[in-house]
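Every protein chain except one is present and positioned as in the full complex.
Every chain is named by a letter (A, B, C and D) in the order it is written, and numbering of its residues begins at 1.
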Amino acid sequence: MIYLFYLFATISVISALFVVAAKSPVNSVISLIVCFLSIAGHYILLNAQFLAMVHIIVYTGAIMVLFLFVIMLLNLNKSSEPQKSLITRIAAVAAGGMFLLTLLGAIKNGIGIATPAGYDGGIGLVKSVGMSLFTDFLVPFELSSVLFLSAIIGAVMLGKKESTAKQMATGDSAYAGLNQAEHIVR
Amino acid sequence: MSALILTSVLGVILLYLGLFGGKKLLAPVGILGLLGAIVLFVMDKQYINVTQFANMLSFDAMGISFSIGLLVITILIFIFGIDYYANEEKNVAEQFALMVFSVTGALMMVSYTNLLSLFLGVEILSIPLYILAGGKRNSMRSGEASFKYFLLGSFASAFLLMGIALIYGVCASFELPKVMAMAATSGTNILFLLGCFFVIVGMTFKVAAVPFHFWSPDVYEGAPTLVTTFMATVVKMAAFAALYRFVTMIGMPPAVGKALLAIAIVTLLVGNITALRQSHFKRLMAYSSIAHSGFLLMAILSNSANTPSVLFYYTFTYALATVGLFIVFTVAKRAANGDEHIRIFRGLFRNQPWIGVMLLVMMLSLAGIPPFAGFFAKVNVFMLALGAGQIGLTVFAVVMALVGIYYYAVVIREAFTASENDSVLVVAPSNLLVISLCGIAVLVLGVMPGWLL
Amino acid sequence: MVKTDLLTALVPAFPLFGAVVTAILRRKLKGNSAGMLATLMIVLSFVCSVVLFAGHEVVDALHSAGMHQEHPAEGATHIVKLFDWINIGGMQVPFAFQIDALSLTMMLIVTGIGSLIHLYSIGYMHDDPRVATFFSQLNLFTFAMLLLVMGANFVMTFIGWEGVGLCSYLLIGFWYKTPAYNYAARKAFVMNRIGDVGFVLGLAWLFSVLGTLNYTEVMAKAGTLSTETITGITLLLFVGAIGKSAQLPLFTWLPDAMAGPTPVSALIHAATMVTAGIFLIVRSSALFALAPFTQDVILYTGLITSLLTASIGVFQNDIKKVLAYSTVSQLGLMFVALGLGAYSAAMFHVTTHAFFKALLFLGAGSVIHALGGEQDIRKMGGLKGVTKITYVTFLIGTLAIAGIPGFSGFFSKDAILMAAYQEHPMLYVATMAVSLLTCFYMFRLLFLTFFGTYRGPGSETGTHAHESPLVMTVPLMVLAVLSVFGGFLNLPHLFGGHEPMKHYLETAADGISGEHLFLSETTEWTVMAITVGLILATIALAWNRFGKKTTLDPDPENLPAFQRLIARKWKIDELYASLFEKPYQWLSEHFFSIGERMIMTPLMIGSGHTTERLGKLMRRFQSGNMSFYLFGMVMGMIVLLVWTLYSV
Amino acid sequence: MILIALLLIPFLTGTLLLVARPAHSLVIALISAIACAVIVVALWLMPGSEVVTLEHSWIPQWGLNFKLGYDGIGLLMLLLTAVIFPFIIAAGAKETYENPAVVNALLLFTQSALFGVFMSQNAFLFYIFYELSLLPLFFLLLFWGGANRRAITMRFFIYTLFGGLALLFGIAYCVVQEPSHSADFTALHALHLPYDVQVWLFWALFLAFAVKLPIFPFHSWQPDTYTMAPLQGTMTLGGVLLKMGLFGILRFVFPIVPEGVEFWRSTVIWMSIIGALYAGWIAFRQTDLKRLVAYSSLSHVGILCAGLFAWNTYGISGSLYQAFAHAVLVVSMLYIVGAVQRRAGTTDLSKMGGMKLQTPRLAALFFLVLINAVALPLTQSFVGEWLMFNGLWQLENGGWMALAAVLTIILGAVYMLYAFQRVMLGPENKTLVAVDADRDDHLFLVPLIAITLVLGFYPAPILHLLEAPVQQLLSVLN
Partner (left out) sequence: MNDVITAIRTVPLEHYVVLSFILFSIGMAGVLFRRNTIIILMCLELMFNSVNLLLTAFSAHHSDPSGQVFVFFIMLVAAAEVTVGLAILVMMKRNVDSVDINQLNRLKW
């Protein structure tokens, strides 16, 4: 069992790294999908069957496709992304590393979470999660509809194609040179 | 709860209104709906102080006062919206609706008793705002603001989530009472502390505290003024209420207290000092908002019985003044053909004495000069901090308050200096109404703070 | 009693009334009316004083007791309290007058000589357009001087003290168009102020130890104080006296004060105000008598001052300056007397000096008037034929000041010389030297002015010169009479007198009762003879040098070095200028240019600028670059995390 | 009720003026100010009315009460304000301002705030009025100030608020420490803080007043501001506003941190005295008449503060008495400055001289004002200074303090007479064409001079007022 965990863990970490490192966005997407799948594997290991399914459907099925779709739509699949300067990248890696170190250092003496006595392996099943979702978590569930509605409105509002590019310029003309003109009247 | 339902439904109604061309009706209906929500809050006695919906929300005294405050501010912004969107054809309904949705999220944030409600509240509050910030679709600045806000906001959300997850890991529950009970016993658990820390990171991002403040000047500047107003007021109120709830829940372990203290200090410093050399009004207000976050964090830090009322008084009066000022700004900006430098206020008093006086009142309130509301707000914060034994912090805050007065005074000075060219300021009646309401409220609440508490 | 109170209040009230009325109506009062009114007021005041004097119990007592009063009569001191002036906490300073022998003497001098000088001024100031103002100020001065002498406590005296200083300032600078006069006025006021500092401090000290400032109580309690305290207090009071009475080191203002109209010089800078210092010391003689060190200081200050200024007087060419230095010198002599504990002698000299110095000043004024404003004695001469009355009276004044037996100055000066001799023969020699110098320069003055031939410009004979009108000469004559017979006020035993003045004053000033002259009559006669002989010799010397002078004296610049130094007043003015004035100005300028402009203001502005600069710097962090923002957030978070989690 | 009236009369009149901008604003303002003066004088003359208290619940949640009242010291301050303000307003008659109605309104607002300061019995109430008094001044300076007014106004505003915020901190600290949190002075005065707290809290409470007065190292704002401000602004600042500093010291510093005062007393006294000497010294070489007056005020104030900190009957009552004198002095002196400026067209001393030839009456009035400035006996100033010197003397090492303090009377004489000479005396100024003081000038100055002389001659009414409260203050010491 633990070997399976290690396997999935290795896959997810490597694919995650690849997401970050990949030159082409499509490659990133693919590795992210791999990563997500491996995470789904973890879910299954944890007997969270419902989550595993939803995860694959939502992430791999919807979100990642959306990503791919956008990449295609905007024709971003060029590895022409200008690299950040070396210093920035080193700093980024250092920051990530330091952050990880800090976190790991924090738990070096154990996480201090006691193992509960009783155990119910079935909580990850659809039935259990569903019960919880539609009883205790009903209100958030309903309210999340608002979230989606907003997201939809947003997508429509922002994603709609604007008439011409010229308007952009005029819209901003008032700001022209503002940064330069920012002298303080004293 | 009925109010939550009402606001959610109100958003949909507004969308439909927009769909069927009732543009003129948007704001009135919105205002009516929000008023209705206020009425519902006042009426719905059965929910008061009772943790409802499987420990998701609890409309206790603090929740209700903040909710009503939020709704009042939103109403004011809606009235502002009448004039603000008067010349716009597209997407007006959507923007109003998004604001209503956002308020719904804010209402959740101020009365959550479950970390899930907090998280959802934050997201419901934020996602409409990401969109609203990009509301001026033909403006690069608006887009940039939207994007910055979104990206940084999501980034912060990730931390918030991480924090919640860690807390859950230790406490095995998302419900505040249970977490509180666990915090009492295992408050020093390292994961728990990490969790608290990350949640605070997420929340302080929303209140624009240093070092998570970077978004605010840029977003304030780029977003449409109305949205900026909304962000500066509603978001701040909601986020502070949420932060306070969270802090009381975890009972302020020393490590968290230290983190908050450090954040408060740098926030005060950066907010006030950076604003000194700022002459772009919206950015100035952003830094001012950061600075005020610093003061509010002091109140949070003290974590005493008075903190909620002080927080409410502070945020509400701050919001009133900010709304009024942004409207004055909009008016002046129009007269100055879109310039946003503070020099646009020049000649304001001569041109429109009443508006000038109102600007003065609101600015002074923000600066914390008596007898305006900001004064008692600050005093109470100081007293809370002193009550908690934070003498050094208070001294520092006092010095920073002094620095703060300077940049407000600079704006006042501009407004009360005669201008070279007499451009005519046109103030729509609705705007005049809001400005006057805000100004007078700030004054009245400053003189009689008891009426609000 | 009521009558006394009323009269007492009226004495200062008249001049005050006169001052106010003439000031307010100065436009309306044409011609001599202002002068008349003012003079009338002083005369009324004088009359009141005389009535008071006559009604004074001590006078009766002295008469009835054949002037052999051993102990002051009961009721010799009469306090007239008008109201509580400053009354708070333990401090009670009533607005009260003290009527006793001392104050009555001074009142009589002030109002008496004051009346004469007022009268004189009517003529002297006749042509001045601001004559009413002049009289107003003169009246005000009299008022202040009366307060000074009549006050029943130190603070009352201080009111007058400052008041006369103010009037002195006003009157010195009366002709305000000339900057030099204004400067002189300012100098006088400031120097007086320096003395006042001492006075105030002395009073504060006195009050803090005794809890009262009323003369009667202070004198009664004086014995309870330690010697150190008394020495300190008296030294401070003496500083006040120095300022007012123009002693070293604060004497330089008095010669400059001659810028004022001559009657002013006569009244203020000769007869009354400058003697305030002596008055003060006599008034508090009970204190001074207990402070031997202070007395020594007074003695030597007086001595040095009188020698120094007498020497300067020899080389002065301005008629009024000569008199001014003579005044300082005479005041010095009075201080010598005070230092020797001869309070009565000092007061006696005050009185006679008031007579003859007023006379001399008025005479000088008459001369100046006659010559149309000329003050340089080198340009005078031969006036005795033209201005007869002036000449005669001036001559009498000169004789009096020189100490020719029979004249008032002789008796008073002799008393001081005797006291000096009694202390130490060397002191006698020194004071004698002062007398001789006085004698010399006074006769030089007399001879140069009235004898010889006219040396002035424009005319060979000085034909345009004319005698002054009656209104001016009458006071001269009265004063001349007083100068002659003033000495009988305090005729010493030696000449068969009973020293009535001394006995009278004894009732008021405790110090006087402690005086004892124990020289034998022979010694006294011998000393006196030597004195007179030397004086006569000096007169002869003066006559020899200046009696028939027809040519101009050499310019002081051409004198030999040492004489030039003296003629330049020992360069004391220059010394003060470089020692005090220059540093004062330098400090004033540099406190401003360095202290304010380079430290204080930059500190204030700089702190603001620094903050602003910091703001500018911090603004750079808001670079607009998202990577930076993200990085900033993360780094901030890491720092916070490390700091909070690992340091708990 | 009458106390409320005092607050409202100027405030409402001011509002009226601001809104309606009538042509005869000066008259209206003057009537209002005189009405206040009448009320206050009536309060003063009515026996047994020395402490009137009006208490009303204000912010029940924080236990704050709206509490007005006054003791002898408060009454003196009220009297001072009420008496001086008609003059300050009347001084505007000669000025040619744009929008005189607004000026008058601002002045009336200041007056209202000042009344509030002197009557409030609650620390927060005090603070509110204290800061409120600053705002009208801010605008007065900003609109009607002289050269470089924008920067200087800002400096003045911020510097004063710097002190104000320190005070706020101090108040907040005390209120927190005090169990009832009511911020009532009575409660605060009963508070007994630990010694080491008092030692530092002293500065928090004192700083505001040190800046307001201002005393030595905190004075940098003052000369520029006084010089730049319009005449009436300077009058208000120097005449009345700085009295709040003294009053505040008596209200806050002495009763709340007596041990702190004890600890810092000689430091403060020396600071004040050094400042007084320093300013007096500087005043001498000033070429601008107004700046000279500014420094002279600074010098006077130093002595005021030193006297106050002598903390004995004479020191405090002398200081308060002198406060009154100083108010009268500053107003009259500045009026003279204004009169001279109008005639000579400048305040530059080096360009003046010989004015007396053409304006003898003005010169006479100037001189009468001047004698108050140099604290000649029988003027008000003398009584105050005399008491203060005595108060200082009675301290430990008081002799040196008194000596140093008394030196200011020399400095005062030097610069005042110098100024007088530069302006008025000297040979005729051919280019100058000046009219003499007219009826208005007399109407303005003569009453002030009369106050000076009358109260210098008969100070009992005021001193009597101070006796009891000063004793009460002193009882804190034990």
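One rule holds for everything that comes next: contacts are C-beta pairs under 8 Å (C-beta built on N, C-alpha and C of every residue); 3 or more make two chains touch, one makes a residue touch a chain.
Remember, it's a predicted structure, so these values are computed and weren't measured experimentally.
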item	value
Omitted chain's touching partners, listed by label	A, B, C
Contact residue for the chain not shown (choose from B:11, B:222 or B:347)	B:222
Option from B:68, B:162, B:183 or B:325 whose C-beta touches the chain left out	B:162
Hidden partner interface residues of subunit B, rising order	116, 119-120, 123, 127, 130-131, 134, 137, 140-141, 143-148, 150-151, 154-155, 157-158, 161-162, 164-166, 168-169, 172-174, 191, 217-219, 221-222, 278, 280, 283
Hidden partner interface residues of subunit A, rising order	1-2, 5, 9, 12-13, 16-17, 19-20, 22, 25, 28-29, 32, 35-36, 39, 42-43, 45-48, 50-51, 54-55, 58-59, 62-63, 66-67, 70-71, 73-74, 76, 81-84, 88-89, 91-93, 95-97, 99-100, 103-104, 107, 110-111, 113, 115-116, 118-124, 128-129, 131-133, 136-137, 140-141, 144, 147-148, 150-152, 154-155, 157-159, 161-162, 165, 168, 179, 182
Touch residues of subunit C, complete complex, unshown partner	619-620, 622-627, 630-631, 634
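In this text, only the chains that are shown with their structure count from here on.
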item	value
Between the pairs A-C and B-D, the one where more C-beta pairs touch	B-D
Interchain centroid distance [CA atoms averaged], subunit B/subunit D, Å	42
Between subunit C and subunit D, centroid-to-centroid distance (C-alpha), Å	37
Rounded Å distance, subunit A centre to subunit D centre (Cα mean)	67
Per-residue overlap in subunit B, given as positions that touch at least 2 other chains	190, 194, 277-278, 406, 410
In subunit D, residues with contacts to at least two other chains	150, 158
Residue ranges of subunit B touching subunit A (in the complex, touch as defined)	1, 4, 8, 11-12, 15, 53-57, 91, 94, 97-98, 101-102, 104-105, 108, 114, 116-117, 120, 123-124, 127-128, 130-131, 134-141, 146, 169-170, 172, 186, 189-191, 194, 277-280, 337-343, 410, 414
Subunit B residues within the subunit C interface of the complex	148, 151-152, 155-156, 159, 190, 193-194, 197, 201, 205, 210-212, 214-215, 217-218, 254-256, 258-259, 262-263, 270, 273-278, 403, 406
Footprint of subunit C on subunit A - complex, ascending	84, 88, 91-92, 95, 98-99, 102, 105-106
